[in-house]
Structures are given as C-alpha cells and as structure tokens.
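A protein chain is absent from this complex, but the other protein chains hold their places.
For chain A:
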Amino acid sequence: MALHFSSAHPISALHPLLCFFLHDTYPEMEYASGLQRQLASMKKNLFDQGYLDEQFYQLEELQDESSPNFVEEVVTLFFRDSSRLVANIDQALQKYPQDFRRLDNFMHQLKGSASSIGAAKMKNECTSFREFCNKENREGCLRSFQKVKKEHAVLKQKLENYFQLLKQVGPVDKATHSGN
C-alpha cells in the first residue's frame, strides 16, 4: 500500500519501505491516512450531491508548485465577491418599484463567478432567479433568492470544512484524489 504524506511530516523522511514496516508501530500514519480518507469522502460527497461540478476539478488541475494554494485563493475571492453581491441583491429587493434590470445585473455577476469555481447548485439557483427576473415576477424573485442565499451559506460552510481538512492532511499526491 502506498502512503503519501505532507513533506512537513517527520515520518515522510523515512524510506517508503520502512514506512510500510513501521505502519503498525506508528499511529501517526493511521491518523494521516484516516484524514485522507475523510478528505476523499468529503470531496466525493460535494460532487455526488451536486454542490460542485467539473469546473472545480479544472481549478485543481491548475494548481501546482508555483501556485500551491490556487483553489483556496480563488474560492476565497469568490466568497468575498459573492457576499457583497448577495448583500446588494438583498438591498435591491427591498426597493419599490423593483429595478429588475439592476437585479439581473447583480445576479449575472453572481452566476458567472459561481460557474467559474464550479459551484453547480448555486449556479442553478441563480439561473432560476434570473428567469423570475426576466418575467418581472417579484414574488418569484424573493422566493428564489432565499434559495440562492441558502445554497451560498451551505457551500461556504462545506468548503471551509474542506479546506480546513485539506490543511491538516497536507499536500497530497494528485493520484490519490477520488473521482479524478
């Protein structure tokens, strides 16, 4: 069995064969591989449940030694922008009469960014919102926006958990990522 470790982990300094023999003696290795399994499982769920799509894999493919935290950086940028846009839309929805063009503008931006990071569920909710917007259906917009906000909050939490776990596991060989 091949075990991959963060280069910061002291045991990774050992020859891989030694690692294999010392497997039972060093509980840190069990812990490390347990975390990896947890990470892989978390990631698989994110995809299976439709929170993320292919575009997220594309971002991971772009990450390398020259840009080792690329995915997390982009996701951070996304939530910074999306939080602002959600607040803008919230405010705009309070206004009367409704400026549907302005609402659609905001949502176009939000949908675009969601699409760029592979946030599939969010993207779909944004699309629904825009459909209500095009029909100038205020009630529809309000209902739809609740869903957008919910998906936004859920995704934010899930990705925070994911990146936190990723940090604990450390850099992992791409080959061990499930679903690739």
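Just so we're on the same page, a residue touches a chain if its C-beta (ideal position, glycine included) is under 8 Å from a C-beta of that chain, and two chains touch if they have at least 3 such contacts; residues count from 1.
Everything that follows uses one rule, which is that contacts and distances are computed from a predicted model.
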For the complex's missing chain, which UniProt name, "Small ribosomal subunit protein uS15c", "Sestrin 1", "Cytochrome c oxidase assembly protein COX11, mitochondrial" or "Two-component response regulator"? "Two-component response regulator"
Touching the left-out chain: which of A:Glu30, A:Asp48, A:Glu61 or A:Glu131? A:Glu61
Can you tell me which of A:Ile117, A:Cys133 or A:Val169 touches the chain that was removed from the display? A:Ile117
Absent-chain interface residues of chain A come out as 55, 58-59, 61-62, 64, 66-67, 70, 73-74, 77-78, 80-81, 108-109, 111-113, 115-118
